[in-house]
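Missing here: one protein chain of the complex. Every other protein chain is in place.
Our next item is chain A:
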Amino acid sequence: MSRICKKKPAVCTDEPLSNSNICQKIFLFRNILSTAYGPTGRLKQIHNNVGGHVLTTSTSTALLRRVDMSEPLLKMISTAVQHHTARYSDCGMFMGIFMLGLIENTQKYNLRTITAAKVYKHLVEECNAYLKGDSCGCKVPVDLTSCDSLIALACSMITSKPACMLNSRETQHISSLIAQAFLYSIPCNSSGVTCFGRTVTIGIEGQSVSDSSVFPGLLVDVPEMLHPADVERLGSGPFRVVLFNVSLSGDISEVGDVTLEIHRGVDPERDLLKQLLKLGEQVVKEKVRLFACQKVVHPILQHYLRKHGVVVIERLGLALIEPFVQITGAQAVASVCSLVPTEAYGMVKEICFRSCGSRELLQILPSKDTAVSTMVLCHRNETMLEELKMTCQRAEHVLRLTLREPYALLGGGCTETLLATHITHMNESSAATTAAALCVSQSEFLMAVEAFCSSLQSVALSLEHDGQDCLIDLTYAHRWVPDIYTKTCGCGLVEDRSNLEKTPLNTAYHTFSPVSLKNSPDNQPRILDSFSAKLNALNVAVEMANFVLDVKYIIKDIN
């Protein structure tokens, strides 16, 4: 009879949000996030106390993935942010700070959960309607015919990641590369259903950032034994290509985990090699000039092919197979026993050597437009390179999101201040009717509105880390910093002038309806945020905050 251990009783926490220990942890978490927010955010260094890898970052994705939360509620919040960034690549920090702000403010104003949930839900719907509507003052259309707004969008994403350690010239360079890679990945003159192309990213360490660049086609490592002369000897393209995705090593291990019984006089490996060489003969006869294989190619076959002037690329790897298929149009051949079918051959326009910094790479140019490009990113050390790679991939994703919704939001905290002002103003006059419709008392309603708007403003406040005040102007409701050198607001849309009245952001001021500025071509905001990402972040943040507030009891099983 097996023994069953007596279970320990579970640890229960009633009303977790009124527990001071948990509140303190929430405060700490918010502090970690808000100090890392924005272009001047402080970097966070994460390391294990027994040594190992040290990570320096200020992005929510990298930060949250590495930090384990002890509190189940915080763990939920952290997962929600990670799931958001996995979808939208941006605004993770915004979401985290806003959500925690909402939770803290609800506690501070002592609102009932049910009231808070109803009012927040109502307000976020109002925000959605405002942001999606035509009269929205914090939205600018993204003009896909010029790359200015694309570059601005990419640039704001990069500047908000200070761990990339870029100076302003390098930032400009990288953001134009991102826009370039994005434009390469859009297939042109295609009809019907089209797919995005893809950008393959290669990182080179120890090189200056200005060496980074984007190339059309695919860049792969130069195979051993291939010399520039061999490539020159090929002449000019286009060339025929064949691609294998099975091992051509000549081993018979592929049969699997079975017992082999080999007849006398039969040498399976020699048979296989014979078969491989037969393939080689066919390939040479059919004038193939580029022979690529995902896995290993038998040295004898390689030698044979090289002797006949065929360029061999082996160990391509699974990740590169799909882009390779895309640029060449070849079908991956999976069998060594039969002849290569004619349909399986592909074409490339040209093969050439490229030197990127210290590294030599082989560039494969597609014969037709295939929307595949390779971005080579260089940076001084591994940590920075890692951060830069991630940032570039995310920025490109954000650019792609603009194709679905071709808008961007004002960056630099202006969207938050504007939205908060708009919501306060909207709800002040109609408080009585809305409160009645939501079945809450008017005072509760007004308090919840205040909690919501001050949480939004607290995100804008988090942009500032040097102890300076944040200001809001009382005409356009944009965010300002009291600095004699800056002549524009946070996003760069409004010029400063002497009669513009400003007040510190976290003080009381009378409500007003923000005046919206007409977008003129010569007056474009410098800092832009992704529209889709921020909209989703706003919605998810409110939903999660409501949900966290809703948790009334935590039962921790410690067995």
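Note that in this section contacts are C-beta pairs under 8 Å (C-beta built on N, C-alpha and C of every residue); 3 or more make two chains touch, one makes a residue touch a chain; residues count from 1.
Definition applied: contacts and distances are computed from a predicted model.
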**Among "Dynein light chain roadblock", "Mitochondrial import receptor subunit TOM40", "Bardet-Biedl syndrome 10" or "ARM repeat-containing protein", the UniProt name of the subunit that does not appear here** = "Bardet-Biedl syndrome 10"
**Request:** Out of A:Glu224, A:Glu261 or A:Asp466, point to the residue that touches the absent chain in the complete complex.
**Result:** A:Glu261
**Request:** Consider the whole complex, including the chain that is not shown, and state which of A:Leu28, A:Val54, A:Ile114 or A:Val515 touches that chain.
**Result:** A:Ile114
**Message:** I'm checking contacts with the chain that's been left out. Which of A:Asp143, A:Glu232, A:Asp369 or A:Asp550 qualifies?
**Reply:** A:Asp550
**Asked** In the whole complex, what residues of chain A lie against the chain that is missing from view?
**Response** 1-7, 9-10, 16, 72-73, 75-76, 79-80, 83-84, 86-88, 112-114, 117-118, 120-121, 193, 245-246, 252, 255-263, 266, 268, 271-272, 275, 331-338, 341, 343-344, 439, 536, 539-540, 542-544, 546-547, 550-559
